[in-house]
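What you see is the complex with one protein chain gone and the rest in place.
Chain lettering (A and B) follows the sequence in which the chains are written, and residue indices restart at 1 in each chain.
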Amino acid sequence: MIKKLYLHNILDSCNIVYKKNIPNVPIHRAQDLSAKEKNFISFFNNPKYLNLLKISQARAVIIPQKFIKYLPKKIIPILSNYPDIDYAKVLNFFYPDSYFTKISYNNLSPQDISKKYKNIKFGINFYLETGVKIGRNVFIGNNVTIKKDCVIGNNVNIGSNVVLENSIIYDNVHICDGSVIGKKGFGFKFIKNKCIRIPHIGKVIINKGCEIGSNCVIDRGSIKNTIIGENTFIDNLVQIAHNVVIGKRCILASQVGIAGSTYIGDNVVIGGQAGISGHLIIGNNVKIGGKSGVIKNIDDNKVVMGYPAKSFREFVKDNNK
Amino acid sequence: MIKKLYLHNILDSCNIVYKKNIPNVPIHRAQDLSAKEKNFISFFNNPKYLNLLKISQARAVIIPQKFIKYLPKKIIPILSNYPDIDYAKVLNFFYPDSYFTKISYNNLSPQDISKKYKNIKFGINFYLETGVKIGRNVFIGNNVTIKKDCVIGNNVNIGSNVVLENSIIYDNVHICDGSVIGKKGFGFKFIKNKCIRIPHIGKVIINKGCEIGSNCVIDRGSIKNTIIGENTFIDNLVQIAHNVVIGKRCILASQVGIAGSTYIGDNVVIGGQAGISGHLIIGNNVKIGGKSGVIKNIDDNKVVMGYPAKSFREFVKDNNK
Partner (left out) sequence: MIKKLYLHNILDSCNIVYKKNIPNVPIHRAQDLSAKEKNFISFFNNPKYLNLLKISQARAVIIPQKFIKYLPKKIIPILSNYPDIDYAKVLNFFYPDSYFTKISYNNLSPQDISKKYKNIKFGINFYLETGVKIGRNVFIGNNVTIKKDCVIGNNVNIGSNVVLENSIIYDNVHICDGSVIGKKGFGFKFIKNKCIRIPHIGKVIINKGCEIGSNCVIDRGSIKNTIIGENTFIDNLVQIAHNVVIGKRCILASQVGIAGSTYIGDNVVIGGQAGISGHLIIGNNVKIGGKSGVIKNIDDNKVVMGYPAKSFREFVKDNNK
């Protein structure tokens, strides 16, 4: 994925205007501000992440004029009125298919598959892109699509009509029929009535022993990853948005929805049809009643219910008036 | 689709009782009262549509005795105690598969497809019925079913396991994995404990630049069309019922549901898991909070939340008591 490229070429290719006096350094990747590597470009548009900017290893950062004062001297500034849009263009340059759901059409033939994956049981009509890694004792259903860069552990059971993309599935995971894992997140920007789709280059990571029900959708992260902790059980028709992190041994009943970038602790139980807003922190051992609408952070060990969700005691009291 | 047929034959075929003295005129189609063509039959059972009846071009109308006084003289009356059931029979006569979800089994061979659609990228195992039109630079995933009469524009991206029926998809639309577009709507009548399925002959029209998430369902219209406006973005697991019309640049978050025949303006933002009842009018620039239940019309520019939905200010006030 790493290409030998220089800053000026990249900005030119992306139609991003820049001051010609900025140094034309090598840039090999677009990355999160916090990445630990060399020669990458990033962006900054939210003072909340100021601490990350201050210690960032980025070589160049796309940034609006008003925040330029925060930029460390060693980082090259690329001034922009729409830093996230321009960064989307750069991501798209490095990962040209990352705002699509499309397959690569670079798949193995049935013969190659049976040779390469000797010990895997496949149903009929499987589609595997090159580069997929699959462990031992794996059972795969019919009409399954597994896209490049997916990694599947041992003792995994994948149902029929499942689509896997940008996903790492650890041992003993079951994914039931019809679920879509690793789809691009729901990200876009309207600029003057024109819509720009935001690339999603993160992954979905499903840790050991998890279960994902039928007809669920788990979106991959935008830049970071969407993560499901060990032994977490998810029922049918559940939506997990991009960048969500769920802890260990959680239980999500059917039709639950979790919006983007929310963090959920360990041993959390979420009743059917409950919804959790984006960018929240839900503590460990929290219990959320069915159909609740959670719009605030929740501390460890709390039991909540209602819309908006409040303590279970209050919910009962309010409804017995 | 037009057949040379006469009124008496049609009514006989449908087991609809009629007065033998009505003229046996040619009837070539069953249509909405407002249709602009010749020789069609329609029905009337709701005084709300009286203005349409008065100027209707219909040749014959199925109508109950109590409304016969409203019927223009030039239209032939077919008296009925159950006008919608009898009209369903007539629709079924003209469009015999329109209350099924079934495929026609009239599909092209892989050889014919690669000849006819030279510039389209298909995944494995695609099913295309005859008569489908597809534009340039279109990417189609695996296990996709596209039924007759679908039209697909340029630069369209269709994910895997998608089913398309009675649909017109304009340029630059993305439809993600597992979505079902153009399914018959949820329509039926119980008459004396027997269930009559209502045919659905409308289309789904998805305008330029839209995005439909994964595992969504968009039902086709009953007689009119279900329409999604330009650049509208729809997240995963969303339900759009028959005859719904959505404007331009709307955003529907995950697990939203919109019941039949509701009209939604431009630039409307609908939070996750919100539901909107049927036959409502939602104005332009409206914002509907996550998990709201909307049961009334909403004026332009309003921000609402709650169940039932009220102004956002009231919702906040009520929940801070």
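Everything below uses one rule, namely that contacts are C-beta pairs under 8 Å (C-beta built on N, C-alpha and C of every residue); 3 or more make two chains touch, one makes a residue touch a chain.
Since we're looking at a predicted model, the values are computed, not measured.
Which of B:217, B:245, B:264 or B:298 touches the hidden chain is settled by the complete complex: it is B:217. Among A:31, A:222 or A:236, only A:236 touches the chain left out of the display. When the full complex is taken into account, the listed residue touching the unshown chain is B:143, out of B:45, B:80 or B:143. Here one chain is not drawn; of A:34, A:57, A:104 or A:254, the residue touching it is A:254.
Set against the missing chain, the residues A:89, A:147, A:174 or A:242 yield one that touches it, A:174.
In the full complex, chain A contacts the hidden chain through residues 121, 123-125, 139, 141-143, 157, 159-161, 174, 176-178, 209, 211, 213-215, 231, 233, 235-237, 249, 253-255, 272-273, 290-291, 306-307, 319.
Residues of chain B that touch the chain left out of the display are 100-103, 105, 107, 125, 127, 143, 145, 161, 163, 178, 180, 183-184, 186, 188, 190, 193-195, 197, 215-217, 219, 237, 239, 241, 255, 257, 259, 273, 275, 277, 293, 295, 307-308.
Everything below uses one rule, namely that only the chains that are shown with their structure count from here on.
We define each chain's centre as the mean of its Cα atoms; on that basis chain A and chain B are separated by 33 Å.
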